[in-house]
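Can you keep this structure in mind? I'll have questions shortly.
One protein chain is absent from this view; the other protein chains keep their places.
On to chain A.
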Amino acid sequence: MPHTQQSSREGALFSMANVMLLIVLLLYCDGMNTETTSSPESDPVITTKKAVSKGQSQVIIEELTILTPQNIELLCNLTDLPNNPLYITGYWTKDGQEIQNSEETVNRNNEQYILKRTFRIETRDLGNYSCVFRENEAQVTFVLDVPVMKDKRDKPVVSYIGDSVVLECKLKHTPNTWNWYKANNTEKVFINVTANPLNYKILNNGTKTKLTVLNLTEEDSGKYICSAEFDIKPSVSYVQLKVMSYTEPLKPFIAIVVEVVVLVTLILLWEKCNKPQQNNSSESDVYSEQTRKLTHDESNGSENNTARQRKVER
């Protein structure tokens, strides 16, 4: 009986080892599973973006806005190919460089050829992804990037010494937070409102941000950078500020005032020069009026003769 006892003990040990091995294996496999799904959410979410290219040599560019790290499936659908081959080969490129091992054979499916691939997009993975087909010149490019701030002012914002100015940035999506920097030659200096409440005020309102710079001096001129912080990468834009003194607009202003004074003087002088002729004529009218009235009133006066004489003289 010791033989059976020994073999049963061995058997128990063996099964225990098996169980332990199974457990270890399971744990290992579990770890592997979480690694391969690699998605922050509980369910693996894959966004699919499609683009359809018809015929040959059509170039399509699709812009995709990425806010957080995620999985994206890019799909290229080719239709209306001449000759309708049974299969074509296609591969993916990122920023012009072919992605290794991305070449696939695509079979014809109802007059369509679909090439798709899932990409994991992190900060360094943003860029231009294209699907390229060897037999075809058609190209579909997906541009993956954070939201870009358009409508930048190319002209600098202008203000005066001692005045205040408001610099604004806006975006279509709400970032986690906004940050402002001032560019000093090649480096960025973070603008800290709590450290400098007398000079700066920042108002963030979702998709908009406003930086108010108070008590301006000449040194405040320069480039201001607004940064919209997203999970994946910040989106930056800049505004140029120029501070000048009040003497700048004063010069053309004085020129205009001088011009007005000169004009008015000229006009009034010119009229005065033409006036003496009018004065002469009106005086003579007055004079004849006066003589007429005198003769009428003192018709039987002794001055009749003098009046008549005066009249004759004229």
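The rule we apply is simple: a contact is a pair of C-beta atoms (placed from the backbone, for glycine too) under 8 Å apart; a residue touches a chain by one contact, two chains touch by 3 or more; residues count from 1.
As a convention for this text, contacts and distances are computed from a predicted model.
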Query: If you look up the hidden chain in UniProt, what protein name do you find among "AP-2 complex subunit alpha", "Radical S-adenosyl methionine domain-containing protein", "Response regulatory domain-containing protein" or "Monocarboxylate transporter 13"?
result: "Monocarboxylate transporter 13"
Contact with the hidden chain (one of A:46, A:59, A:189 or A:250): A:250
Field: Option touching the unshown chain, where A:46, A:59, A:158 or A:189 are the choices
entry: A:158
- line: chain A residues touching the chain left out here are 155, 158-160, 163-166, 168, 246, 248-250, 252-253, 256-257, 259-260, 263-264, 267-268, 271, 285-286, 289-290, 293
